[in-house]
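Here the complex is missing one protein chain, while the rest keep their positions.
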């Protein structure tokens, strides 16, 4: 119990003292999660729209596969990506292992199913009249996609928030691909894992609080978007 | 790359040889995830309904907090629960640490935000006429909740699937609270972490495939429900 | 900028030793040392895949195998610490001061809880050797034998929650003592046996198998670690006023 | 509780706002039990808002509602199940037609005879149960959906049945059927009916107590003509509105240029030739577009199109017979400037 209280105190101290190590981890976390969320949205939202909007043969099996991939453990994604980007892997020459882009790619793969599945559901849950209305007003395919996503904006936003939450809080991928290298690829979550591994539970809690604060700020700015739209 | 191919072969071997260790982990995984998903649904769906359906002061801040908790790292949840149920914690006397119910409780806390947030969004995305229709047909509060959830069944189902995916694939909580004790609290994901730590990457992949197969079966039965409804 | 990529075991990282050595190494040689702290098995695997330039590990048998298979060169021992057996003060199996083999026999006989890392780490491999030395089969499904499959600190936590004995390296134990504010529930019961020595070595990844590795930097690092300066730093590294590692480069 | 002397609904000094934009204000309205009351009026007048309040779906921001003598509070309302509304845009639950119609019974815990009741309700709205019960909610045409929604209200045999434009997108013979069903409700169960509609003829055939709702107020009765502004000053005391074809309506002192005038159809005199030497300031020429009987009376409503402005005029059947006017003929409508009351 003590370490929860102590963790809170440590969290304040970490932030107040502008602790350099913590800030390096915060920055790395933000960089990776922004990169991965941008990539996963730009791939996942179009895919999710297509999966939710169109009827095509094989739609149901694809949907099942995507839903199943929601259960993909981070470590497995990590191993999978590692197999490709390790020096001996087919993409070894790009030197992505132990780098921020490397982690971001793996995180993208991790959260893509969330983005796709939740976006598809958001589009499927739309009033069936949306489609006909947009077509009859003359919208072309990409305009239909954009307008449908706007109609489903709350549900799409929550897809984004869920995906972001998953990306920022995962540790398996960052550990496996990033290597938790201090000043370099150490994220808040890998730092938490490290501290916990050392038995520094209060420090782990403190970093956890820092992470949640970060997520709160990010969500706050998204909620601001939500209000404006 | 070899790991992937080798992993696939290992996965088949594991399942064909009815490997006892693997089956113990599968069983533990199923037990824990069923328990935690049942608990999180029975708490989360009513809360999510309330958050999506009613207007009350403080609704927005609560929503923000729930959305933020989507970014809660598993290790932090683990630490948090550990603080309560460890011997020295306030709930130490129940001896929940290193037990399946203990892990299930922690997992419940982990996936609750997903269930609440996605259910609330599902309810909010409903046609605004649903509420008036149900009231005017004479539905009482709990009947309104049930019927609204049924109206939003696709979106609620995907909330369940996402939560299930998160529960079955997480490792931090199972490790921290379960202790990864062989023949006892070792789940597929903690086994993956172990094998990966040992450098047995192909075994990690193999277990990952086993996990995904499990998830596929569970989703399949849910999809069957979806069809029938 | 010269960057040397190293895979090491968690103990060197968790204790903070590398945080002391790396800046000095950089000042001396201009090389930046970056390391990933993982289990020994995984560290060796990273070496096999050419993802790191050098290894700092403590599993002599696996290391020899690794070098013999041609994955590594210039295995150089740099330091050691030792393993200890810890348990509750009450010591229900009455092992305090006994030899290691006797200790294990007593534990098995009394069916006293024993936490094993069960993760193929250096510590785990040592434990397996100890069971063998004691003439006992390695327990598996005994209810008193808890296989955690986790890191050392977590295994100690499990042991303390379950009132179990466990085998640990001294460095981690001192760290644990530190976090418990000097008043840990588990105390040292058995120590000092020659077999309990925990040897750390540096191995360079073989440039013939991995053309992309920085073998020069690895060599520089190996030499530096064996240098008097580094050896002195290791000897002076203390936690709670206690020495964690004993330099032994060049010794056999 | 259920005082026989107090009306079923008593609204007092009631107000409901949508921001600054719209205010429904009803100083007083009594609705006796067992009566049928109709509301008509232009779009955005406030009919739906009023009906939502009467069905306890919305609570007024000011004033009180007494329901059979008991004050209605915003929350837990013991009368909720006695009142049911068919909204203007009914929503069908994403289930089969059968389940939609049966839902209200199910939530009331009824278990027996549901099947039979559902079939009856569907028949009441002209849908053959055999072909409809097992359909899914989306396998219906617009009018069929409207009627399923109505059936799911009729089946409840409520004390008060509130219908917001029940005949939109319903065909004429079904509209007749619906009229009969709701009349049967009233006769057999003494159901109080509150109905809004734009279909004047249909509403007229269901009730003769039709109120007009305009700009959030109940402004008299259905057949009244509304003449909208703008008005501009012509002579000292007179204001005028120019119709699209150039004819002019004169009025006395509107409050402002945009004011709306109310003209009672009984205040209009019809002439088959252009009248001369008349004291009334307004003489409009128009084409008769429709003649219809007014129920429960010996009068007739004549609809004129006076250069784009529709005027309803009330004449006795005898007068109609004597004048021998038929749709398509030109007549003159004569009324005093002072007959225009200001809303």
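Residue numbering begins at 1 within each chain, and the chains themselves are lettered A, B, C and D in the order written.
The criterion applied here is as follows: contacts are C-beta pairs under 8 Å (C-beta built on N, C-alpha and C of every residue); 3 or more make two chains touch, one makes a residue touch a chain.
It should be emphasised that the depicted structure is a prediction, and the values quoted were computed from it without experimental measurement.
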| item | value |
| --- | --- |
| Neighbouring shown chains of the undisplayed chain, as defined at the top | A, D |
| Option touching the unshown chain, where A:34, A:64, A:133 or A:184 are the choices | A:133 |
| For chain A, residues in touch with the removed chain | 127, 129-130, 132-133, 135-140, 143, 147, 150-151, 153 |
| Absent chain, residues of chain D that touch it | 18, 21, 41-45, 48, 88-89, 131, 135, 139-144, 147, 164-165, 168-174, 176, 198, 200-201, 289-293, 300, 308, 310, 317, 320-321, 324, 326-328 |
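Going forward, only the chains that are shown with their structure count from here on.
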| item | value |
| --- | --- |
| Distance between the centres, which are taken as Cα means, of chain B and chain A, whole angstrom | 17 |
| Whole-Å gap between the CA centroids of chain B and chain C | 36 |
| Of all residues in chain C, the ones touching two or more other chains | 154 |
| Residues within chain A bordering two or more other chains | 88-89, 201 |
